[in-house]
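Only one protein chain is missing from this complex, and each of the others stays in its spot.
Right after this comes subunit A.
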């Protein structure tokens, strides 16, 4: 499915389910999401992690409402606990087979967001791994000069922010040196398809979920 449509769908569903409690709709969304992930050939290990990691949060919510409130409300407890999975699994559906680059391209081409925004986000994402290795390198550079920088040391982050600032400044110049001009029309070399079927699927899924939510809810 088109990345932007996927993202909008996940966003609308999560928003709707945040506003209205519906255990059964949550379940349907969870089943649909897991089904979708399996169809898109997610690795079993990744799927298990996706189910295990949010478990702590889900269980805490459940325990609070089920055992530790004056008037136990099982339906409410189940509904809020499964909601945690609605958020993680719908976002997993978006993230699973969409690279950051495809997502940025889709935002630019399909949703017509300004390219500055799309590529700004992308550049920021690309800087994250660089920052991680920069922090490592700063610590090593410190130790070589007899200065031990712990992970809570302000000096470590002072230098890290400096690195980030220079990167941002260089990046702006780098983009411009490669022909980028803010607000100027760009061509499309890698088109991101937005088909009628994307809209159709999104419509059907939304319809099914809303019928559940409001009719059976």
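Going forward, a residue touches a chain if its C-beta (ideal position, glycine included) is under 8 Å from a C-beta of that chain, and two chains touch if they have at least 3 such contacts; residues count from 1.
Assume contacts and distances are computed from a predicted model.
Q: Since a chain is absent, check the UniProt entry for it and pick the matching name: "Oligopeptide transport system permease protein OppC", "ABC superfamily ATP binding cassette transporter ABC protein", "Anti-sigma factor" or "CDGSH iron-sulfur domain-containing protein".
A: Per the UniProt record, that chain is "ABC superfamily ATP binding cassette transporter ABC protein".
Q: Which of A:49, A:63 or A:141 sits in contact with the chain that's absent?
A: Considering all chains, including the one not shown, the answer is A:141.
Q: Kindly state which of the options A:18, A:72 or A:170 is in contact with the chain not pictured.
A: Residue touching the chain left out of view: A:170.
Q: Taking the entire complex into account, which one of A:27, A:101, A:164 or A:194 touches the absent chain?
A: A:101
Q: List every residue of subunit A that touches the chain not included in the displayed model.
A: 101, 119, 122-123, 126, 129-130, 133-134, 136-138, 140-148, 155, 159, 162-163, 166-167, 169-181, 184-190
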